[in-house]
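Below you will find the structure I want to go over with you.
All protein chains but one are shown at their positions in the complex.
The block that comes next holds chain A.
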């Protein structure tokens, strides 16, 4: 039904990716701008402060924002070149309808009418839940909140989920199980006070570059670094102890570390007694998890596991940091609670230099997962199946409780149901599932089965190419609001420019659709500020309590850490937004004094049993396959694959493999190789490096089409969080045949177009003229 109508070449010509290099007006605008606007980078959960240069309603460059305390001017290449996503030749500027021969320009009225009539038609025919919505957490808190309300009250579907399902949910579920709240335990300044930092499953240098400075500051204060990763990533290179564990073996390593801590009495018995529940069961579960046992599974020497446990246990203060490497598994939640078990057993939490934090990956991965964006969630991180929670949100929304649908399906499950023919219609924004979900061939088949698909996007992403109606939405710099960084710091996003052409702000588009669906009474907002005010009230009393936060306070204090609950009696009971107080100073460090967020104030140990990943190597597929990021690209690359200088830094995915494996397979650097799993096949070039385990290969995931790592990954989900197991698959690798190599070279050549009329040397031609004068 929704097959893309154009050839690859036509897509490239019309919709890109086009590699965009020079600022609007050329580099002369670098020093000739009208305004310098404080805002934040959009390209990861650290949300670095940045100043954007603006001229004639276009962003023309950047300037470091030295006064923002998190990054103090520091930026990674994505932030520096981010301004090139505006004024981009591929930018969608008007609504379009897909036809059998291409995309036809239509008016907003036509586009919205068709979308709304299809929603009504499909829901009348197949039921309300047959129309699903997918969203993403590069959106602000305001938009995330609005999407949650829009899906439940305007679309009236239970089936809303978001791309945080591929990102933050294992950490979220693990945090809630252990601590009763889902946030990193500390503001990042606390990292510098740690005497030992245990980093597992996160390539901090490439995924969270600014965090490297916090770790180095801790090292300057005498901290030891323990780094567990199958690859010797840049920060692992100089670690005091490097544990090259096998993909999917994290929980074995963590269980053995707990075993050593208990065996050697390096635990804090008083803390365990006073502030936790369930230690005995957890201790029992690791009684046989000796370092020797774990060495067999992980491939890490037993004495190094002992040493890691002892360093962590004996240090005065300690911090655990992890990210998707450990969370993107069918054992994602097990792994997260195993880390929590270490922190709780040693009492290394809730103090300066002590904590356990996931490092949020997506721009607003923290805030976007708190306010009703998830299929099982209502604002304030409330539970959509909890009657009291439903009742409260119904009061805030002014609707009968029964109008709020129940728990829906998670992201991959929605695609599964589309494939099965049970979900017939889809509205999506801020999500490129064709690149970002596992098993891309399956998801492509699913999208082709939809009876109707409307997408809101700023570029025609791989997924958007399958849409029937394309609505041009807004970029980060075209709308204001708040977002929440990985530290839990709520910050203000400003809008230096307005959307170009006929493009519109995302929230205004959703309001229009709600109105046309006859549900406008619930969506009377005239600004994003009004959405935030309602969010404050809706989050009040939930674990993610934003009620004491105002935009002014966020700006004046360079961010406010939630939870910031009501302090006054009036504020705690009022249903009027105007009566909420803003007295609470915010909470940079959670769990101080051993107070946790379960009803009894105590944290929970969670016993974990060792089990294998969803797919393990065998004779047919003997090599471990894992995926991750590179520093110059972001997520599915919809934005960063269009920014020339970032693409030049890492133009195509390569398969990293160890020289020993390469020797056995007869492969050298830059040879074309064919990688196969039970799901699909990818042909790319090899990079032979001894910075990876000899039984594992690695591929970055930012590319679409035939360069997509997710052609190979599997749809196995964590039973609790429903996160897909991106980080563990079994594959086989061989040298490509001449035919395969030719195909690989063809795909590589057709991955992007270079900007037309590009000044030679990106402006040096112009400079040459100046110099000749």
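The working rule: contacts are C-beta pairs under 8 Å (C-beta built on N, C-alpha and C of every residue); 3 or more make two chains touch, one makes a residue touch a chain; residues count from 1.
Here is the rule we go by: contacts and distances are computed from a predicted model.
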item: Absent chain [UniProt protein name; select from "4Fe-4S binding protein", "Ribose transport system permease protein rbsC", "Carrier domain-containing protein" or "Tryptophan synthase alpha chain"]; value: "4Fe-4S binding protein"
item: Full-complex contact with the absent chain, from A:19, A:54 or A:295; value: A:295
item: Residue of A:416, A:632 or A:676 in touch with the missing chain, whole complex considered; value: A:632
item: Contact partner of the left-out chain, one of A:525, A:672 or A:703; value: A:672
item: Contact partner of the left-out chain, one of A:19, A:96, A:173 or A:235; value: A:235
item: Contact footprint on chain A, counting only the chain that is left out; value: 21-22, 26-28, 30-31, 61-62, 64, 66, 73-77, 79-81, 205-206, 209-210, 212-213, 216-217, 219-220, 230-235, 237-238, 242-244, 295-296, 298-302, 304, 617, 619-620, 622-623, 631-632, 645-646, 649, 658-661, 664-672, 685, 687-695, 732, 734-735, 737-738, 741, 760-768, 771
